[in-house]
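Heads up, one of the protein chains got dropped from this complex, but the rest are sitting where they should.
And then chain A:
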Amino acid sequence: MNISPNKKPSARFAPWDDPAQKPLVRFGNVTKRFGSFTAIDNISLDIYEREFFALLGPSGCGKTTMMRMLAGFEKPSEGTISLGGEDIADIPPYKRPVNMMFQSYALFPHMTVEANIAFGLKQDKWPKQQISERVEEMLSLVQLTKFAKRKPHQLSGGQRQRVALARSLAKKPKLLLLDEPLGALDKKLREKTQFELMDIQEKLGMTFVIVTHDQEEAMTVASRIAVMDDGKLIQVATPEVIYEYPNCRYVADFIGDVNLVEGRISTTAEEMVKLSWAEGQGDIDISYKNGCSAGENACLAIRPEKVHVTREEPQDVDNKIRGVIHDIAYIGNLSTYYVKLGNGQIFRAQESNRRRLANREFTWDDQVWLSWRNTAGVLLQK
């Protein structure tokens, strides 16, 4: 595939890998308790300028609390939060250079679209002329110029979402917080709006922090993702790393589909381990760089799309297992084969449907071979 040169940045945007870069936001050992419940458990996290940072996790994992602490609606029980090097723990929300787009949009129902966008500017006592210019600019940014005089209830869901975005951008905040910004939109509109959000973020060169429970949304928009669970950060990395190199079962399982094969490391060679996983089955080769020793319990995580299904025994592959097709999930572009292995475990393999359904190669109860390269999966230690 061709990538046009202007789309490809000359230097990869990765301030987190550059020790000279100063973070815009720094959580330093932040803990937040509500009564006896610990919502955030000793989190340290850096977010850099111009990042589109996603906090991802199931509901109740503490991601919203992280965001509300950035906005100033909650104070950390312990630890520090700094913005541009300044400790903001004691600065009230109305004095922070941070704006938020609310999940419910929180548009003021008694004001027009225009007045909603101008609200923060009036509050900051901008001159009249500048306010109307800025409102104009914001309206054209979100393509709502025609709707300036309407009230929020006269708009559709997608339009409301854009008003909310325009209002939170109007004051040119150093940091924009988005709380499940697309949750109320239907799937098609959500996908379209994700790209709009990315365009706007790139155009304005601002720092966005998004809270979401939708992993696809996080993967699409974010420069980095922090996967959270139970008040802790589990893994903070780029979408590719999170997907290809999850650091634990939780992340592997939470992001996308995964096959987990439990076993014991039988031998370790240079950058290669063998995992013994079931009696009477050959060991699985896994490419692995970090240290580990034989006898340890470990687990192979491999994505279904990296496993091939063939009728004939494949040659020149690193790993192969026999199985019987137990179930087929056909979703149009893809089919997922649920293959039952000799030990009863169900293994998922995904193939894209390049041919029409009538010519499908496999059907229920077929004997097949599963195969994958030793670099396709990752080894997860306990």
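Note that in this section contacts are C-beta pairs under 8 Å (C-beta built on N, C-alpha and C of every residue); 3 or more make two chains touch, one makes a residue touch a chain; residues count from 1.
Keep this in mind: contacts and distances are computed from a predicted model.
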- Note on the structure: Omitted chain per UniProt, picking from "Imidazole glycerol phosphate synthase subunit HisF", "YedE-related selenium metabolism membrane protein", "ABC transporter permease subunit" or "SoxAX cytochrome complex subunit A", is "ABC transporter permease subunit"
- Candidates A:154, A:267 or A:297 - the one touching the absent chain: A:154
- Residue among A:15, A:76 or A:120 touching the omitted chain: A:120
- Query: Which of A:110, A:146, A:187 or A:289 touches the chain that is not shown?
  - Reply: A:110
- Touching the unshown chain, chain A contributes residues 71-73, 92-94, 98-100, 102-104, 106-110, 119-120, 123-124, 150-151, 153-156, 159, 167-168, 171
